[in-house]
Structure formats: structure tokens, C-alpha cells
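Working notes, beginning with the structure itself.
The complex appears here without one of its protein chains, the remainder shown in place.
After this line comes subunit A, so read on.
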């Protein structure tokens, strides 16, 4: 049965096996393949001698180089911290004014702050810090809890409406849903708030509604937003007379805000970032927008 034959294309003998027409040549393993095989084995052997490789019961061969990934990474972390220490130490301890006066240090803040902002803040506030629907724009000169690095740092540390003991607490009640105001009152006060930034809506036809809304505003809203609706940073109540809106300034969104209330949330970063990182970000954010005293 096993009769080898010569393959005309290669001149090789076949093994004499045949399966369903398939035959095999008896070509020896090319020398190059064996050499390459040996090279990979020598390479492997070298690694086994140099680094941790084989288990020995409860321990393992440590390798001649004496390296281990745990100690390597620890050393690298320390080295990295030492490289950064020159400026992180200053950011941790120096007053903001001094840092801002040092243009070179501010350049570092802009470099590192950009990455920190991207990894920690951009998910809500956008990569450019311009916010979006429901998330405040950090590049304008309107601040809910106050601008300036000191106040921004505080907001970052404690967060807004968080479990942090010193959390900033700012909650706008659901005036409509919780029946504090009836439907008409909600519409009236919305018309008034809307008219603050859209004076052209104060037409004679709307005047009654706007005036009625103003009365409701004074008794219900002014406690937080102030008599003249310019907001109060103590409680994070936004200024309603400027062009900046967190949740949107259309009539519909204003009605929705009054009806359902607003309880914005910002996490506390106290435990998640280092002091240097928080202060870098505070400066970075401050630097993003119009500088506020």
C-alpha cells in the first residue's frame, strides 16, 4: 500500500501515505526552521535565568537581575514623583496670587491642568470647559458658587449636594410638582424670569402676567435668587438676569425648572485627587474663564 513516488514539481519523494487523493512529501525540516527554533529557545532560556520565571513550591526562581514588577513599579512611581516635585510642592503650598504671578509656573498649570481636566472634569463640563445642557460653562464670567481659585478649590473639594460634611448645598424646590405654586403661578413667574433677559417680551399684552409673576417671585424666589434676581453665591442660586443658563433659558426650560426644581450634583474630589492636583485644576479652571476677583 505504502509506495512512495517522486513528485515531478519538486523532485521530492512522497511518504507513500494517501488520503482521499492527498499525499505528503517527505521533505526534511529545513535547516533554517531548526536554527530559528533554537534561537527562540535560547532567548527563552536567557529570560528564565535573568528574571523571575519558574515556580519552586511556595517560591520561584528570582532571576539573576533581581527584578520584580512590584518593586520596579514602586521605584518608577517614586522617581516620577521626584521629577514633578519641583512644581507640585509649590502648587501645594504657595498662595494663589504668587503662583499666578509666576508665568512659568502658570504654563505648567496649563499643561498639566489640561490633562487633569480631560480625565476628571470633561465628562460633564466638556473638553473645552464650555459645559453643555445641564452642566455649567466654566469659561464665562458667571459663577454659581463663586469664581477665583480659592472658591473653585472649595467647590471641587466638597462638591455640590454630596455626602461630604461640608458639601455645598444648593437645591431648588419643585415648586409646581410639590404644589407650592399652581400652574398659573408657575407660568407667571416663568414669564417674569424670561422677561428679565428678554425685555422685548414686556409688551402690554404680557405685562399683567409679568407683573403677577414678579409678585410671586418676590415672595417665593427672592429668598435665594435675590429681590433683583441677581442670584446668591452663598446658596449657589444663579443670576437670572444675565445671558448664562445652566439648564437653558428658553420659556419651556424655565417652566420645567420651576415645576420640577433643580438639584445639580458635582462630586467631591477631596479623596480622589491630591492637593496639588486640585489646586492645579482650580487655577486651570480659573484661567479658562474671565478672571474673577
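General observations
The criterion applied here is as follows: contacts are C-beta pairs under 8 Å (C-beta built on N, C-alpha and C of every residue); 3 or more make two chains touch, one makes a residue touch a chain; residues count from 1.
Here is the rule we go by: contacts and distances are computed from a predicted model.
Taken from the listed names "cytochrome-c oxidase", "ABC transporter ATP-binding protein", "Molybdenum transport system permease protein ModB" or "Heme exporter protein B", the protein name that UniProt assigns to the chain not shown is "cytochrome-c oxidase".
Contact with the omitted chain, checked across A:74, A:119 or A:141, is made by A:119. Across the interface with the omitted chain, subunit A contributes residues 1-2, 7, 9-10, 14-15, 17, 19-30, 33, 36-37, 40-41, 43-44, 47-48, 51-55, 60-61, 63, 67-70, 73, 80, 83-84, 87, 108, 111-112, 114-119, 122-123, 127.
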